[in-house]
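Just dropping this structure here.
All protein chains but one are shown at their positions in the complex.
Labels run A, B, C, D and E following the written order; every chain starts at residue 1.
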Amino acid sequence: MSSLHTISKSPRFNLLESCLSAVSEGDSIIFIEDGVYHCNESELLAKLLSTSKCYGLKEDLSARGLEVKVDVLQIISYRKFVELCASHEKIISWF
Amino acid sequence: MSSLHTISKSPRFNLLESCLSAVSEGDSIIFIEDGVYHCNESELLAKLLSTSKCYGLKEDLSARGLEVKVDVLQIISYRKFVELCASHEKIISWF
Amino acid sequence: MSNSHTFTFISRTAPYGSNRPQLCLDAALAAAVFEQKVNYIFMDDGVYQLVKHQDADAINSKTLGNALETLDLYGIQNVYVCTTAMKQRKLAADDLVIAAQSIGDEELKSLLENSNTVFNL
Amino acid sequence: MSNSHTFTFISRTAPYGSNRPQLCLDAALAAAVFEQKVNYIFMDDGVYQLVKHQDADAINSKTLGNALETLDLYGIQNVYVCTTAMKQRKLAADDLVIAAQSIGDEELKSLLENSNTVFNL
Amino acid sequence: MKFSIVVYAAPYSSEAASTAYNFTKTLLDEGHEVYRLFFFSDGVHNASSLAITPQDETNLQKFWDALIQNHELDSVVCVTSAVKRGIINQQEAERHELAATSLLASSEIAGLGQLIDAAINSDRVVNFG
Partner (left out) sequence: MKFSIVVYAAPYSSEAASTAYNFTKTLLDEGHEVYRLFFFSDGVHNASSLAITPQDETNLQKFWDALIQNHELDSVVCVTSAVKRGIINQQEAERHELAATSLLASSEIAGLGQLIDAAINSDRVVNFG
């Protein structure tokens, strides 16, 4: 029963902190909208890697001019975002 | 040229932190709306007391059932809020 | 309508500053009316909704503390508060307007794992 | 209209997630059109607005980085970035789409003290 | 797979409305099905018939309207959220003696029961706020 968590606000709003207390092993996290500013915090993401897969939405990253180290997270399109929603049993949105 | 700063979001949004980097000696701070949840952080407010006067809006405090230690900040009505706006040279709103 | 669905509502925001607590409550009551299984979790600033002695008349609003009592009226008994959120805000069970079960992260995760739909406001 | 008024605009939020950066910019340009003295300060997440190589076509939006170049076109030369905000976000002057002066808290305070009106978005 | 999409954010003020639109469009392109769109809270403004945008900007309300019509989607605005935000249909306008309507014909006004029904009858619910 794995979940996909979406995070759509800047790190300033501490949503990831709340999300992490609700993430089970095998869940995935996708950063969208201002949430993509999490994608540069490689240390944090590296720690997350042990329990969860992390994704960043390509359209939001390139809109913001963000370059991301792809070893800690995968950059995906809307198409893959939809696919992730289908492959996880439910979606929990943090906004 | 003293300023009145209004803070209207919960401590969760870290507005006070930003505000403090902009507060000059003699400025005042008023907590309104969800900002009144700052009013219970007595240690933080006690530290602030040396440079700034702090106020909490009565209507927002009682709506939320908050009891506040009045030694670190003054509970004021809308009338006094208007008066503070008049007695400070400008108002800087943090939201 | 099928009765095997479990809804979990997470209410994470402070009362009055925004309409999110009300949205979350309204949606949960609707689920209860449809006789679905409902969990209601107060997390982060959401625990502030439960503080006693609220009175929102002066800010032209309805008092939310009272509204939360409707959870019970609608048969929603699985009401939880996050221990961490309570501690961080120096709140104790006695400060709360309704009885709610304290839960840690592991119980939160398990509630979410066993839900079909999660609304997170 | 009197020309002795100093406006300071503080833009504190990230681009695209909300319309606040655009509101702040629009208001500042209006002040410039009225030939007022204008300071423009990027603080907190606002410094993200200045990151190079933005392209917001894919999210149905106008690219803000380009829009900021209009500050100069409208004669707004007092453009500042907060040193702390830049450091926290690991940004350097080279990463920015326009030239802006780095300021610390003391300079920020002094700019605000010498302003008549502050818009803080 | 059957999706329902819940939108809490108004267009222009927050990116979430635009994300929800892009997501919905993509899932339809991929051959998935939309069981229902549900516009909640400020999200009801996505169904406004009165929005005018400059020619160089996106009119998200028109985008939604076209998507809903082209795919014959079931689109609902929450009644409690809508009427207090001035999003009203003919029926509400007449009942309250207002001279105008502001809801796009492609959406209908209904209660929160439609949200719960959507969750029960969809494979996935995705919230954008």
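Some observations on this one:
One rule holds in what follows: a residue touches a chain if its C-beta (ideal position, glycine included) is under 8 Å from a C-beta of that chain, and two chains touch if they have at least 3 such contacts.
This is a predicted model, so every value here is computed, not measured.
Across the whole complex, the hidden chain's contacts among the shown chains comprise B, C, D, E.
Considering the whole complex, the residue from E:Thr19, E:Ser41 or E:Ser75 that touches the absent chain is E:Ser41. In the full complex, chain C touches the hidden chain at residues 16-19, 59-62. For chain D, the residues touching the absent chain in the complete assembly are 1-2, 5, 7, 19-20, 23, 26-27, 29-31, 33-34, 36, 116-117, 119-121. Residue-level contact of chain B with the missing chain is found at 6, 8, 32-34, 59-60, 78-79, 81-83, 85-86, 90-91, 93, 95.
Methods note: only the chains that are shown with their structure count from here on.
Touch-path distance (fewest steps) from chain A to chain D is 1. The greatest centre-to-centre distance from chain D, using averaged C-alpha positions, is reached by C. Taking A-C and C-E together, the pair of chains sharing more C-beta contacts is C-E. Note: the chain lying farthest from chain A is B, by mean C-alpha position. Each chain gets a centre from the mean of its Cα atoms; for chain D and chain E, those two points are 34 Å apart. Each chain gets one centre point, the mean of its Cα atoms, and the points for chain A and chain E are 25 Å apart.
For chain C, residues that reach two or more other chains under the stated contact definition are 44, 116-117, 120.
In chain E, 8, 15, 19, 22, 125, 127, 129 are the positions where the chain touches two or more neighbouring chains simultaneously. Every pair of chains meeting the contact definition is listed here: A-B, A-C, A-D, A-E, B-C, B-D, C-E, D-E.
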